[in-house]
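Note that one protein chain is taken out, while the other chains of the complex remain in position.
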Amino acid sequence: MKNKILSILLVMSILAVPVLMSGCTDSSQSIDSDNNNTGESSSEQTLVLGEMWDIENIDPASAGTVICEKAAVTETLVAANPDFSLEPGLAITWKQVDNLTWRFDLRQDVKFHDGSMMTAEDVKFSLERTMNENPRVKSMSAIDSIKVIDDHTLEIKTTETNPILAGVMHYPDTSIISESSLDENGNFVKPVGTGPYSFESFNEQTRVLTVVKNKNWWGGSVGLDKMVLKGMPDPNTRAMAIENGELDFTVDVPYSETDRIDAIEGINVEKYSTPRVYTMDTNLEDEALSDERVRKAISYAINRDDIVEHVLYNVGSPAAGPFLPSMTWANKDLKPYEQDIDKAEELLSQAGWTDTDGDGIRDKDGKSLEFELLTYAARPGLPPMSETIAAQLKDIGISVSPQVLEWGAISDKRESGNWDLVLAAYNIAMVPDPFYVLNNWYTTDGPDNTPGYSNAEVDSLVEEAKYIRDLDKRYEKFNQVEEIVYEEQPKILIAYYGCAIVKKDSVKNYVFDPTAHDYRVNAGMYIEK
Amino acid sequence: MSYLNVSSVCVDFLTENGSVKAVNDISFEMNKGETFGIIGESGSGKSVITQAILRLLPSNAVVSGKIFFESEDLLSIDNKKMRQIRGREISLIPQNPAGSLNPLLKNKLQVAEVFEVMGVNKKEGIKSVLGMLKNLLMKEPAHILENYPHELSGGMKQRLLAAMCLSYKPSLLVADEPTKGLDSFSKKGTLDLFRHMKREHGNSMLVITHDLDFALEICDRVAVMYAGQIVEIGAVTNVLKNPSHPYTKALLNALPRNGLIPLNGHTPSRINLPEGCLFYTRCNLRSDKCGSERPVTKSNKGVIVRCHLY
Amino acid sequence: MIGLEITCLQNKSSVFSLKKDGIAGKILNRKDITISILLLALLFVVAISYPLLDFSDPNTIDLTNKNLAPSAENPLGTDYLGRDILNRLAAGTTTSLSIAAGVSAISLFVGIFIGCISGYYGGIIDETFSRIIDIFLSFPGIVFALTIMGFLGSGVINLILALSIVHWAKYARLMRGQVLSIKENEYVLSAKIIGAGNFHIMRKHLIPNSVATVIVLATIDIGHVILSIAALNFLGIGLPSDIPEWGAMLSAGKEFMRTSPYQTIFPGMAITMVVIIFSIIGEGLRDILDPNDTGGEYL
Partner (left out) sequence: MYRYIFKRMIFTAITLFAVFALTFFLMNVIPGGTSEMILKHTFIGLEESATQEQMVQVSARYNLNDPLYIQFIDWLKRGIFEGDLGMSFVYHKPVLDLLLLRLPATIILALSSMFIAVVGGVSLGIYAALKENKTADHLLRFLTLFGVSMPGFWVALVLILIFSVYLKMVPVAGYGSIENLVLPAFALSIHSLASIMRITRTSMLETLGQDYIKFATAKGLPVNRIISRHALKNAMLPVVTVLGFQMGAMLGGSVIIETVFAWPGIGSLLVNSIFARDLYVVQACIIVIVFLFLIVNFIVDLVYIYLDPRIRYG
C-alpha cells in the first residue's frame, strides 16, 4: 500500500514539477528585471510600476487609460494643461468651423513606432475604429463623419452641435494607432502608437506589460529605457511590494499607510487631488429628501475636514462645487459647507422633523427620518466614508444605515427608484470641459442626473452655453449653474478624490498630470543612479 | 521440567471503569505431544491465556505469574526473542479465520511473508504450504494462493491458516476457538482437519474451545475455566464423562443431548470479585462456606478440582 | 493492539457502567465537551443579551481614537473608525450565531424532509432526489454561495438563503442513508403491516430514530456555516456594513494589517474559537452516540 500511496504522490509531484519549473524560468526573468531596476547589474534604466487595476486588455480603444496615459504608448490629438485648458497634442490647431463642423491640423513630424509617418488617414482610421469599438466615445463625440482634407488636415462633422469635441479628443480611448496594430483579418494584435514608449510585450498570464524607450519620439528625449507595468489591484499588495523593493513607482497605497510609507527611507509619497469627487446623491422622489432644507441640513451635519483627515488621510480635499478650484472654469467663490450642527438641527426643525418619541431619531407625522446609504467597495475610501457619514448624521437625529453593494445592484435599485442616498466617486473631467459634467449631472434629462433634479434656470443656462464659443462667456454661465446647485444641494459633494503617488527617491522628474484619469507617466521621468 | 508450564498467571485489564480480572491465578502443565484443551463459556478468559502466552495482549493488560515454554519464561524474554518464538516455536490458529487474513493482500503474500522473516527460501516455503494445503484436503491449492481472502469460504480460510501455521513447523500449535460460529457441517470439517493434523503432524496442541464434543474428540486432557479461574483439570474422559465440579456438570447438562438444562444467573462482575466461590451464586450444591471462602484447587481421583465439595 | 476478546470484555464492564450514568454522565466524563458546552452557553448568553443590554452602539465612531492598540478602555483596541473592537466582536457573535442557526434550521428541515421521502419511497423518486442531491454536492460550497449571493445581493435573509441552498444536500444525503437502514427494521415493517400511513411511519419511526445522527452532523456543520459566512463577508458580499460581522471586520481590517494588526487578528481568533467549540461538541456527541462511526469527516 505504502508504495501505492507513494506512487499516487509521485504522479502528483510529476504533474506539479514541470509547471513549477516553467514557473521558475518566469521568476528568473522577473528577477533579472528587478536587478535592472535596482540598477546593480546593468546601466539600463528599467522602472517597475505597480498599476492600480488588473491589466486586462491592451487595446487603446477600450483600455486607453493604461496604454495612452500609464504606458505612454499612444497619444491623443489634444493635450491639456494642469488647469485643464486644452493645448496641442498630435494636432497643432483645431477650431469649430460651424455648429456641426470641426477642423483639426495635425503635426507633420510624427512617426509611429513602426517607422511610418502619421497621416490624417491614420487618424481617420483609429478614430473610426474607436467609434465602433467604444460606445462611450461614440456618444460623447457624436461624430457623424471624418473627412481627410490633406495628409495633415481632417474635417469632422458631428450629428449635433458638440462644443466639447476638442475635449473628447483628449480622452485616452481616442488615442491614435497605426493600422499595423491589427493583423490582416483586422484583429487587434498590439498597440503601435506614437508615444514616448513603444510596446514590447504583454504576458497574458501574469498580465505584465513591458514597454521600451521610443528613441525617435517627436516630443524629444525620453527618460527611461524600459518600463514594466504590473497589475496589482489590491492597495495593500502595492504598499508591501514597494516596501519590499519589488516596485519603483506605484499609486494609491492604502490611505492609512501613506504617512508611514512616506517616512520610510528611500520612498516618498506625494498626494494630489484628481478630477473626481466623492458625492452623495439624494433621491428627490423621497418625500423627506425632496425638501431642500433637509438636504442642506445633511450637508451642514457632515464634517468634511474630519472625513478628509481621518478617512482619506488627507488624500483628497473638502469639496465645494463639482470642479477642482484649480480648473480654469471652476467657480472660485464657492467654499465647502462647514459642519454646523445647530444650523443643521434648526433647518430640520423648520422642515418639521423633530424627535417626538425621544428615541434620538427625528420624526414627522409618525414617520421617522431614516435613510439607506448605498455605496460600493471598488474605491477603498467609500465604505468607511459611508459609515462615518452615517455616524455624523446620527448626531442630528437622522438614522442612516450604510450598505456596501455591488454597483450593479445599486444602479438597479436606482432604476427602480427604491433608494435614498448613494455615495459614489464621480469623474468630473472625463472631458476637460465643464459642459459635460454640468449637462450630465444637473440638466433635467442629463444622463447622469440620478437625483432627478430639475431646475429650468439651470437647463436654460447650460443650453445657452452650448452655443457660445467664447470660453470666458461660456464659463460665466457655468459658474452660475454651480452657484445654484451649491444652494440646492441635489448632489451633496463631500470631497475631491485624491491620488497618492508613491515612488522611490531615485525616481526623478515625475510631473503629476491632474487631467489624467488616474495618473499619467510623463516622458521626462527617469531613474537617478 | 514440563513442556509448557503456566503457573499462577493473572491478567488484569485496566479500563476506565476499573481493572477487570480476565484471568485469575491460573496454573497448568502440558506435555510434549499431547493435545490440551481449555474449555469454558466465552468471556471466561480462556482466549486471554493464548494471547498471554504469545504476548499479544493490548497495552492496557497487566500480566503476572510465569509461563515456561521449554525452560524459557515467555513473560520475561525480550521482544526480539519473543518474535523468534512466535510462528516458529509457537504458532496460533486464530479464532475468526475470516478476520485474520488481510483482505487487501493476496493469500500467497500473506503465506510467504513469514518465510522471509524466518530466512527460509520463499519457494521452498510456498512449496511446503502447497503440500500442506493438499494434505489438508484442499483442491487446487496453487489457485487458492493466487486468490484474495474474500474469495475463500470460511472453512477454506481456516484450512489456509492451519496450513500456514503447520508449514512453519512449530513445536506448539495454539488453536483459539476453532469451531466458533461454525454450523454443524463445517464443524465436522474442522474436526476432520484437527484429527488430521493430530494424526499426521503430531504437534503438541493447545486448543481453546467452548465446544465440549470437539474437546472430547481431539483433546487428551482438558481444563475447565469459569470466570477467569480453572475449576477442573484432568484427562478428557474423566472430566467430561464424569465431571466433578458443579460448573462442569452444569455445562454438560446444558448440552442438547443431556436435556438442555440451562444454567441460570450470570458470571459475576470481574471488576470487584465476590470473596467467596465465584460460582457461588449459580451453584445448586452450594453451602454457606462457599459464600464466604474461595476454594483452592485439590487433587481428587486423578483430576484437579477447585471446589469445597472435595 | 486491542483484540476481540478484550473489547468484548470492556463492553461487558461498560455495560454495567452504562446503568450508572447515561448520556449526560458520559458528557460530563469528557472534560473537553463539558468546557466547550459551557463556553457555547456563554456565547449564546452574549449573543442573546447583547441586543437587549444597553452596551454602547458598536457603530459609534470616534475618528480621533482610531487604530488604537489594546488598552484599559478598549481591551482589544479600536478599529479604523475608532470603534471598540471587543464591542463589535460581541455584536458579531449575535450576527454569526443567529445566521448560522437560521441556516442550520432551514437546511436541517429541508434535508430531513427530502432525505426521508427519497429514502422511504425509493424507486424513481429516490433516483431523482439522489441525483439532485449529488448535483448540489458537486458544487464547491463557497463558489455556489458566492454566485447565489451575487444574484441575491447582500442582506441577512439572502445570506441565510444562499447558505441553506448550499448546505441542505449534506443532511438530505445522510438522512436518506439513515432511513434506508432503519426502514428495514421489524418495527417499521410491522407498522406497515398493521397499515400505518406512510407519513405516520416517517413521523413516528423514521425521523425520530435517525434525527440524532443528523443533529450531530448539524452541530459540526455549524462551524462550517460560520466559516462560510465569514468568507462571503470577507469577499465583500454578505451583510450591510452597519451589521458587525467577524469576516467583514477582518477584511476591512486587513488594510491596517501592519499599522494595527489587532483588527485582523482578533476577529480571526473569534471565528476560530467558535468553530472549534462547535466541532468539539459535535464530534464529542458523535463519539458518545455511536463510538464506531467516523462518518462526520466524510461530509
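The first chain written gets the first letter, and so on, giving A, B and C; residue counts start at 1 in each chain.
In this section, a contact is a pair of C-beta atoms (placed from the backbone, for glycine too) under 8 Å apart; a residue touches a chain by one contact, two chains touch by 3 or more.
Keep in mind the model is a prediction, meaning the values are calculated, not measured.
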Going by the whole complex, the chain not shown touches A, B, C
Full-complex touch with the removed chain, picking from B:49, B:101 or B:152, is B:101
Missing-chain contact, candidates C:146, C:239 or C:285, resolves to C:146
Full-complex touch with the removed chain, picking from A:47, A:251 or A:424, is A:424
Missing-chain contacts on chain C, rising order, are 1-4, 7, 131, 134-135, 138-143, 146-148, 150-151, 153, 223, 227, 230-231, 234-235, 247, 250-251, 254, 257-258, 261, 264-265, 267-268, 271-272, 275-276, 279-280, 294, 297-299
Residues of chain B touching the missing chain are 51, 54, 56, 83-88, 91-92, 94, 96, 99-105, 113-114, 117-118, 148, 150-151, 161, 164, 168
Listed in rising order, the chain A residues that touch the chain left out are 1-2, 4-5, 8-9, 12-13, 15-16, 19-20, 23-24, 26-27, 30-31, 54, 56-57, 59, 62, 134-136, 138-139, 173, 188, 204-207, 230, 232-234, 236-237, 240-241, 243-244, 246, 376, 378, 406-409, 411-413, 424-427, 430, 447-448, 450
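As a working rule, only the chains that are shown with their structure count from here on.
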By C-alpha centres, the chain nearest the middle of everything shown is C
Most remote chain w.r.t. Chain C, using mean C-alpha positions, is B
Chain-centre distance (mean CA atoms) for chain B and chain C, in whole Å, is 50
Rounded to the nearest Å, the gap between Cα centres of chain A and chain B is 88
Expected list for chain A, residues touching two or more other chains, is none
Within the complex, chain A is touched by chain C residues 59-61, 63-64, 66-67, 80-81, 150, 153-154, 236-237, 240-242, 252, 254-259
The chain A residues in contact with chain C across the complex are 235-236, 254, 256-257, 260, 306, 309-311, 377, 380, 383-384, 386-388, 390-391, 401-406, 409
